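One protein chain is absent from this view; the other protein chains keep their places.
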Amino acid sequence: METNGHWEPPYIQPHRFGAINKFGKRSVKDNVVTEVFGVSINDLVAQYGSPLFVLGEESLRANVRKIKSCFEQRYNLCAHGWSYKTNYISAVCRIMDQEGSLAEVVSNFEYEKARALGVPGARIIFNGPNKSQAILERAIAEGAFIQADHMEELRKIEAIAGKLAKKVKIGIRLNFDTGFTEPWSRFGFNLESGQAHEAVKYISRSQNIILAGLHSHIGTFVLEPRAYAQQVRIMCELMKELEGMENIEIQNLDIGGGFPSKNALQSIYLPPEQAVPKISEYADAICESLLEGCKYRKEMGKDLPRLIYESGRAMIDESEVLISSVVGTKRLPDGRRAAILDAGTNLMFTAFWYNHPVKLTREYFGIEEETVLYGPLCMNIDVVRNSIQLPALNAGDKLLIANVGAYNNTQWLQFIEYRPNVVLISESGESHVIRWAEDLSVMMAQDNVPPHLEAKGKQRKFGNSSLTVLRPAASL
Amino acid sequence: MQKQLAELMTTLNKNQRLSKLAISEKGFLFDPETGQSFTLNYSGMQTLNHLKRGESLEDTAKHLADEFKIPHDTALNSIEAFLIQLGRYI
Partner (left out) sequence: MSKNGKAWRNWNVAVTGMNASPESPGPGYAVARCLREDPEFNGRIIGIGYDVLDAGLYARNICDGGYLIPYPSAGKDALFERLKELHEAEDINVIIPCLDAEIQNFIALKDELEKLGIKMLIPSKEQFTMRAKDQLSKFCESVGVLAPESKTITNPSFFDDCESQGFEYPLMVKGIFYDAVLARNAFEAKAIMAKLVNSWGYPVLVQKLLCGDEFDLSAIGDGRRGMLGPVMMRKRALTEKGKAWAGVTVEEPGIAEVARKLIHGLSWSGPFEVEVMRTHDEKIYLIEINPRFPAWIYLSHAVNRNLPILLLKVLAGDEELDLAPAKTGTFFIRHAQELIVDLPAFESMLIDGGIASDVIGKHRTVSAV
């Protein structure tokens, strides 16, 4: 029996039949990494602390280019809209801008952020169900392409356009049943019930707005390329119908996002390498369906519409990792091992539905056992992995949690912990902080204590970090 | 606490309960009285083997402390905790 002299307190585990298989959840032996994106993990943690998000610029750019070329090879006129909500850290948005992506934004804040990052209005696609009067005025003045979600919004846009005496081209968001995914029927105008046609009528009666785009987004982590073929087919049919009826020419056909990344959804039995189709399979399904659906245009000697896709998670998920450290270990009453990490669902919202891959950062001896990985929150649901085969971890050990690029740096929780540094490894291998760790001053900056609640003789003292790299005081 | 442990030892030793347990060198434990089987980790296996031979908790702790080069207290504490776990199962 293996011990290697490592002390572990004695324990006894009763066998409960039903699912006993020593190798059942075996992870790949070669599961140890010491570098990430070419940089030593230990060095990164020494410099920037733990937990730590690390984004690989080269990996991200390569992936974006790969996906784009998949579409461009199959269809001449494509544009990618970077879905800001997937990851709107400024440096990420700058990279996507440099890669030629439009900015796809869905709120006042995202619109303002895109503009602040130097994206011109004409390169912004403005989606989402909640666009304020003020931001609509700005977006229309700046030439953003707005895709309307509901009637009230259409009326607002029409009024603003009237006031500016502008003819404004807009798109409408549609929803319909493809038969493959649960329809996201709360967004946009429903096709089956006639709402979409009602919206089109409204627009065509207006002197100020012109229908130039159809938009829909059929879901996220859609594992079925055929769902997109069906989506495009339905959109093309509508386009053809509208162009026959009214004086309309659709210039943008926006299919939204939803391509999966190589993450393992907890509800899917097969591993992602089998469950997740290749991007080229999506591009095939979409572009074939599109070329077929646009045949009528060719026959009429008209140009084809521009295909816009708003892929988020497939672009970035695999290019970012989270380094986390073990702070304590336990043996649970049912005999399973458990480890508590300094990062949990506060930083990895996606751990609620993914089994993120977890890699070790040093060699271990001894047997692997079923282990639960907990986060640092005082909530029972803060679980990073429910069941994973791991060797006995020790406090201080670092783990690398992969595929965290999508939706974590935007959906992370501000709950009892400071959010950590996010570091970019540039193509030349240098590390740059792209989002500073929070500290007390950040956490309290928006608080206001009315005079009658002021503590007596209080001292304002901020700053808590023992890290060697700190946010420069000047930018505070 | 000490009283509880002493009672536990007495119960476990009654009718040679402990010495009847079959423990393989791989840490597989079979209780012939209940038909229940268990897995022990290495230190658990060592501990149980010492106890089966009738050694005291103190002596068992000494063996473990020597073998793993850990403080005697650490060994004793975890053996006591182990004994309580054992009492629940056996």
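Residue numbering begins at 1 within each chain, and the chains themselves are lettered A and B in the order written.
Note that in this section contacts are C-beta pairs under 8 Å (C-beta built on N, C-alpha and C of every residue); 3 or more make two chains touch, one makes a residue touch a chain.
Keep in mind that what you see is a predicted model, and the values were worked out from it rather than measured.
Check A:Ile268, A:Ile286, A:Ile308 or A:Ala339 against the missing chain and you find that the one touching it is A:Ile268.
If you put the hidden chain back, the residue from B:Gln4, B:Ser24 or B:Asn77 that touches it is B:Ser24. Against the chain not shown here, chain A presents residues 15, 17-29, 179-183, 264-265, 267-271, 273-274. Mapped onto chain B, contacts with the missing chain fall at residues 22, 24, 26-28, 30, 37, 39.
Throughout what follows, only the chains that are shown with their structure count from here on.
Once the centre of each chain is set as its mean CA position, chain A and chain B turn out to be 51 Å apart. Considering their complex, residues 25-27, 29, 36-48, 68-70, 74, 78-79, 81-82, 85-86, 89 of chain B touch chain A.
Note for the complex: chain A touches chain B at residues 1-3, 5-15.
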